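Below is one structure, written out as structure tokens, with a few remarks after it.
== subunit A ==
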Amino acid sequence: MITLLTLFPLVGGLVVLALAASRDLARVMAVVFATGSLVLAGLSWYALNPAHPGMQFEEWHAWAPSLGIWYHVGVDGLGVLMLVLSAMVVLMSLAVSWRNEKQGGVYFALVLFLEAGLFGTFTALNFIHWFVYWELSLIPAFFMVRLWGGKGRAKAAAQFFLYTMVGSVALMLAFLALFQATSTAGHPGTFDFVELAQLAQSGGLSTALAQNLHWFGSSEHTAMLLFWAAFLGFAVKTPVVPFHTWLPSAYAEASSETTMLLTGAMSKMGVYGFLRVLLPIFPHQMQQAMKPLLWMAVATIVLPAFAAWAQKDLKRTFAYSSINHLGYCVLGVCVAAQLTGADAGLAQEKAAALTGVLLQMFSHGLTAAALFWLIALLERRSGGLRGIDDFGGLRKIVPVFSGLMGIAIFASLGLPGLNGFPAEFLIFKGAFPLAPWASSVSVLGLLMTAVFLLTVIQKVFSGPVNPKWEAMPDLTVTERLALAPVLLLMLVLGLYPQLITGMVHSTVTQWVLSMSAGMKF
Partner candidate 1 sequence: MSADLNLGLSAVNYAELLRLTLPEITVALAGLLLLTTDITALRKCTLKTRLGVGALIASVGCLVSIHMLKSAAVEAHLADGMFVVTPLTRVVQMTLVALAILTVLLSTSVRFTNSVGEYLALILFATVAMMFLVATQNLLLIFVALEFLSLSLYVLTGFDKRSRQSAEAALKYFLFGGMSAGFLLFGMSLLYGVSGSIELPQIAAAVSGPTLDPLLLVAIVMVAIGFGFKVAAAPFHLWAPDAYQGAPTVSAGFIASSSKVASFFVFGQVVTVGLATAAGHGAYGAYAPGWVPILCVIAALSMVVGNLAAIAQTSARRLLAYSAIGHAGYMLLGLIAHTPMGTTALIYYVITYAVASLGAFGVLGALEAEGVDKIADLAGLSRRAPGLSLCMLIFLLSLAGIPPLAGFFGKFYIFAAVVDAEPHLGLLWLVVLAVAMSAVSLYYYLRVLKQIYVAEGAADAVAIDVPLVTRVTIWVLAALVVLLGCVPALLLRLIGA
Partner candidate 2 sequence: MLAWTIYVSFIGALLARLSPSKGLARLVALTTAVVSLGIGLVAFHHWQPGELLTVTRVAWIPQLGISYHLAADGISLTLVLLTGIAATAGILFSWNIEKRTQEFFAFYLVLIGGVYGVFLSFDLFLLFVFYEIAIIPKYFLIAIWGSVPKGATGENAGSLREYAAMKLALYSFAGSALVLAGMVAAWVASGGHSMSFEALAAFPFSAHFEMLMFPLVFVGFAVLAGMWPFHTWAPTGHAAAPTAASMLLAGVVMKLGAYGCLRVAMMLFPAGMDPWGFHVLGLGSWRDVFALLALIGIVYGASVALVQRDFKFVIGYSSVSHMGFVLLGLMTLTQIGLDGAVLQMFSHGVIAGLLFAVVGRMVYDRTHTRDLNELGPMQLAHAIPFAAVTFILAAMASIGLPGFSGFIAEFQVLIGTWRAFAWMIVIAGIGILVGIAFTWRALTKAFFGEPTPGLAAHALPPITFPEKLGALLLLVSTLTVGLYPRILTDLILPTLQSPLFEGLRRGAWR
């Protein structure tokens, strides 16, 4: 089932590549396959038993058992949520690309390859083939930026690629060490996420580290080093300040269709890694490193918000805003790792924070994709101009566009009734009791978000009409129809977040439980 899900877009990509000569045929097939993928993802969402806490639809196949490599896939609430999100974002992005004549058949194939990579990443449970997908998703993304980006695409793509690769290599070395630590005579060691998490909970992992890897005199230090190496891998991808410097130029130089994919789906891979790897396998280390982690989380929330305010380019503004929003996720994950002892109340707060993180992932994916979609439409009308000061009074010229953009911005800002609100609310609800000072400082970020988003609204949509754009056409019927479901979903999620929280409840509860077990040494 899950294998099929992953293979479907991959096959689609190959089919589209074969048809790449004809752009029309390619885009039709791409949309067909993307829709199919969404349907499959939706099916798995539907089929998932929300009450069951562990992995579902698991598949096990021996791959290279002597090297601890098994083909192991499965999903829980988190996985299935990410599958649906990726499928939706891909379809949204394709909808925008539909009319972008520059993007030929190969582009569509790359999008589907990227989707396959995303699906694989969100379902694989053995490090090795998870890593295959993790890297595989990077390659199409790299070429999408490199080949279809703006003027500074070469440098942006290089930065994007190299930063991520540094993270990946660190991550790989960390897992090699874990494999090495868990191997004993006659047993090759393990790369399995689930197995490693269980080992971490039972304390077996620290024993193994003490036995097999004792550099620097103590296994504690070794484990800490491994944690930071793995952290680097995810932190670059998410990104966490100060590893974010690749992001603004990559997002800005990539075409908006690509940026939708980058921010809507790929940035979630980092947070997914925090949840799937760092939290279950390194709970103790996270807790020991809580101070620097929290500082980084706070910095990720606050600094980009200020930076966004200072930007003159709409895409850069929203790029920074994207970092800021993922900062909440990082904060949520970090506080969930706090040492709490047996306090049931605090366990509740942790669950709240984590639920908030999941909601935020989904909701930010949706919102950010919608925002960049709208920016793409704006760019198309303005002939590529997208400076904040280039426009003015658009509300009067293109009211429908402005209205929809307004909804998206407000969702991003966290206005109650839209999807951003419940997510951020839950995160802060959990974070305040667990890490009061960090949460307090982070509120500054919320404030600044409001400031810069309102600045955008003010400069672009209000104010005096810029005569240059008086003839700008409003959204066409097709565009409106295409955007409507997305915005509707944002509204629905804002009003009825249980749609998601219900799905992930048992998963989150399971995490909280196992984490407290893992901290008992």
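Operating definition for what follows: a contact is a pair of C-beta atoms (placed from the backbone, for glycine too) under 8 Å apart; a residue touches a chain by one contact, two chains touch by 3 or more; residues count from 1.
The candidate set was assembled so that all candidates are chains of the complex that A comes from, given by their letters.
Here the structure is a predicted model, which means the values were calculated and not measured.
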Candidate from 1 or 2 that touches subunit A, complex-wide: 2
Touch list for subunit A against partner candidate 2, complex: 63-64, 66-67, 69, 128-129, 131-132, 134-136, 139, 143, 146-147, 154, 157-158, 161-162, 165-166, 169-170, 172-173, 176-177, 179-180, 183, 185, 213, 215
